[in-house]
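I'd like to ask some things about the structure below.
What you see is the complex with one protein chain gone and the rest in place.
Entry: subunit A
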Amino acid sequence: MTDLTALTIAEARDQLKAKAFTATELTSAYLKAIETANEALNAYIAVTPEKALDMAKASDARLGAGSAGALEGIPLGIKDLFGTEGIHTQACSHILDGFKPHYESTVTSNLWADGAVMLGKLNMDEFAMGSSNESSYYGPVKNPWRAHGSNADLVPGGSSGGSAAAVAARLCAGATATDTGGSIRQPAAFTGTVGIKPTYGRCSRWGIVAFASSLDQAGPIARDVRDAAILLKSMASVDSKDTTSVDIVVPDYESIIGKPLTGLKIGIPKEYRVDGMPEEIEKLWQQGIAWLKDAGASIVDISLPHTKYALPAYYIVAPAEASSNLARYDGVRYGLRVPGKDIVDMYEKTRASGFGDEVKRRIMIGTYVLSAGYYDAYYLQAQKVRTLIKKDFEDVFHAGIDAILTPATPSAAFGIADQDMAADPVKMYLNDIFTVTVNMAGLPGIAVPAGLDSRGLPLGLQLIGRPFDEETLFQTAYVIEQAAGKFNAPKWW
């Protein structure tokens, strides 16, 4: 039998229905792959083989009875940020030690209702704060990709580093992820996978550990554009438990794939040409423009004048919201408690020992910018700049632009324990320079692999769409994927 883990979700779905193999066989193949690879890659921080096999068995019964769901028998990895009933849910933080929720997040409930199988929980930056997956309490994830002729370990990006690495190394058919400033798209670009952050409100945030509530959105990381479309269709829903989730019909995203781009206007924002950007990224961008032009789209130069202010505004808004959201970790209701001489001492010791350095840094920044006397200068100013960032996008969409093409990241994957980034937190933050604008404006953005750099590492392009127009993103990203081809990491693990 061929290696079942080599199949895309679309292929596995069709072959399961044709009874070419069983869901149990498919799940077993993935569990075996995880067992072999996870020690090297550290993508999973909890594997749930018994649950996976139980779910696969139930899928086989439904496949046999002809009542299969849209994702029947498809084995998925779940980012540790998603609440999963009775199963490890710690946002990869020490402060949530031993936490096993008595509820299931809406997004994962939707996936299970469609027949998907859970393989386990995936590694991530602590509380989704990071761009390299190095802030996880469970240690860094290794990128399945290595530079030509090198065995140096690279980061898979973050915060959804475990999700991206597991998809790239075929340790799951697809994965859930979340994106607050680029946490789906940057790791997708670093691992040669496809990641989409949908419009704010497209997926319910209920049951997902909160980082920055006005920016957080769930989305999939998958092996190709079609698989990402299949997963998002299942994940998205309106939900009475999240009042920011939107009551708009979820389209059948897969059906748009393959439609020609004739008549589409693609904007190229000049502000995304940043100082010190490697020539290879610029070349990739030009190649992407040429592909879309060949496919019948018209290319329009546009300006998004407030782009450079998105990242500094983000580093006020996101830490401010995080400092409020993370106030709940106090050693009382869940997770870690470190005893103290009184209650305040207990809080302070618990939080000092439970949070890692990056999380503390962001809580401190957030607390400072919200504190008396600084609120107007920092937080209010940042929220006003955010209005201007959103208006930049509204103006170009109003002028008839259908989607915007940009690089996904300013570089390819970098090394684990990079000295420059360890010394200067802002250097790490600059990873999200092309992705963070999209969160600030609440728009959908997709990262799609577009080529390899001279060292053989994947590079991605990003498409940004109108609110709730994920369809145009899938349609356009598919054209890039067809032109660029797919990229698989040579197996070394």
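Methods note: a contact is a pair of C-beta atoms (placed from the backbone, for glycine too) under 8 Å apart; a residue touches a chain by one contact, two chains touch by 3 or more; residues count from 1.
Criterion: contacts and distances are computed from a predicted model.
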Chain not present in the shown complex, as UniProt names it (candidates "Heme exporter protein D", "Peptide/nickel transport system substrate-binding protein", "Aspartyl/glutamyl-tRNA(Asn/Gln) amidotransferase subunit C" or "NADH-quinone oxidoreductase subunit E"): "Aspartyl/glutamyl-tRNA(Asn/Gln) amidotransferase subunit C"
Among A:13, A:79 or A:337, residue touching the chain not depicted: A:337
Residue, one of A:20, A:46 or A:388, that touches the chain absent here: A:388
Absent chain, residues of subunit A that touch it: 98-102, 199-201, 214, 240, 243-244, 246, 306, 308-309, 312-313, 315-316, 323, 327, 330-337, 339-340, 342-349, 351-352, 355, 360-361, 363-365, 367-368, 371, 374, 377-378, 380-388, 390, 424-426, 429, 440-442, 467
